[in-house]
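Only one protein chain is missing from this complex, and each of the others stays in its spot.
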Amino acid sequence: MDTPQAAPEIAVSRWFNSDPLTLAGLRGRPVLLHAFQMLCPGCVAHGTPQAEKAHRMFQQTDLMVIGLHTVFEHHAAMTPAALEAFIHEYRLTMAIGVDEAGSGGGMPVTMTRYGMRGTPSAVLIGRDGTILHHGFGKEDDMALGARIAQALG
Amino acid sequence: MDTPQAAPEIAVSRWFNSDPLTLAGLRGRPVLLHAFQMLCPGCVAHGTPQAEKAHRMFQQTDLMVIGLHTVFEHHAAMTPAALEAFIHEYRLTMAIGVDEAGSGGGMPVTMTRYGMRGTPSAVLIGRDGTILHHGFGKEDDMALGARIAQALG
Amino acid sequence: MDTPQAAPEIAVSRWFNSDPLTLAGLRGRPVLLHAFQMLCPGCVAHGTPQAEKAHRMFQQTDLMVIGLHTVFEHHAAMTPAALEAFIHEYRLTMAIGVDEAGSGGGMPVTMTRYGMRGTPSAVLIGRDGTILHHGFGKEDDMALGARIAQALG
Partner (left out) sequence: MDTPQAAPEIAVSRWFNSDPLTLAGLRGRPVLLHAFQMLCPGCVAHGTPQAEKAHRMFQQTDLMVIGLHTVFEHHAAMTPAALEAFIHEYRLTMAIGVDEAGSGGGMPVTMTRYGMRGTPSAVLIGRDGTILHHGFGKEDDMALGARIAQALG
């Protein structure tokens, strides 16, 4: 059996749709972390709308959904100003943080801490701050709904 | 607050993919009842594949998914022989029962007992035999996944 | 270069949505023949709605769209009565003919004449009665629209 792994703190340089958040401050609540890039086709077509849907569907619960803009390529194109326009055009209402740039311009800080393989990635964090699920690529809606309900229950 | 409603027993004249089942015999397990007709476009396009998907996704749990063929129109077209061909062509592996014909050729027995409005209808029954959810029409995958996980938890 | 092949006459035992039709009588008009079975998942999900869409989209032209119910399996399930219910439930308005049963209960007559490999199959016939295109499986909407426009032009 795996030892439960503590979720590393997120490092965010700018927030949209929310005051600044930390996982430490959210301890006691389940958190869905959706790592995306605004120019990642799989994120735009599926992952990001799915996270936004979870945010709206579980609004009456204490689940917190956080979109994390983890830019690891095309840095000049995916600026915070561009992300702001993206959020506006796609009518995203979930909290969205910009993952802090890494040294040397490569992988951003939170992405590195979690060892994410790319975007979209989804991390579900339990009330006790441990990682319940860490997936890369397309997540099935039914499976995600079940996982969130388990984390809430 | 609503009084929890006991799920009426199902009345099935023929089973596919399963030995005969009763809700009484399944007491203690959550049950997803998917009422459909093989010539109902909304069932074929969405509801029935969704129930089959739930059957496969929660196979490691003690959820029981039951498809119920609730023929209330076009009786001559939707015979058990036709249903058998449908099950074969759509590769359905969940348990499927034919809802017992009502007197006078109208609504079948189980459909009447549950007061279903049409097909597809979905009823989620808790471990204690009470109805947790009763929906008509298209169900969202994420919401269904969450409801099943709650019933299991 | 291939020699243009003359389209064999269709053999239909019963018509829905239309008086009896023959390719001979339609000579001078382009004809789209959509071979399907009401229990064929690929037909129901894609091919048959696509043929119905072509029927409606090109209504102002002299294109004739004919659905051909080519039952080669599950004969007891896909009777004319069942087909009639299917046409009603799926709101099909194109002309639909039941392909004449073959001797021995296997492939029906028209299907054999055309050497169709299964359902869905689509045959586009030119104004001069020759076969312009014969495809098996999923047809792309854009490609089909272009082919029909060429046949009309």
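When the chains are written out, they are named A, B and C in that same order, and each has its own residue count from 1.
FYI, contacts are C-beta pairs under 8 Å (C-beta built on N, C-alpha and C of every residue); 3 or more make two chains touch, one makes a residue touch a chain.
Keep in mind that what you see is a predicted model, and the values were worked out from it rather than measured.
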Considering the full assembly, with which of the depicted chains is the omitted chain in contact?
A, C
Would you indicate which residue among A:V44, A:A101 or A:I131 is in contact with the undisplayed chain?
A:V44
Go through subunit A and note every residue touching the omitted chain.
39-41, 44-45, 73-74, 76-79, 81-82, 84-86, 88-90
Can you list, in ascending order, the subunit C residues touching the missing chain?
50, 53-54, 57-58, 140-150, 153
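The definition used in the following text is that only the chains that are shown with their structure count from here on.
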Among line, ring, star, complete and other, which best matches the way these chains touch?
line
Using C-alpha atoms only, the most centrally placed chain is B
From the mean C-alpha coordinate of subunit A to that of subunit C, what's the distance rounded to whole Å?
49
Chain centres from averaged Cα atoms put subunit B and subunit C apart, in whole Å, by 35
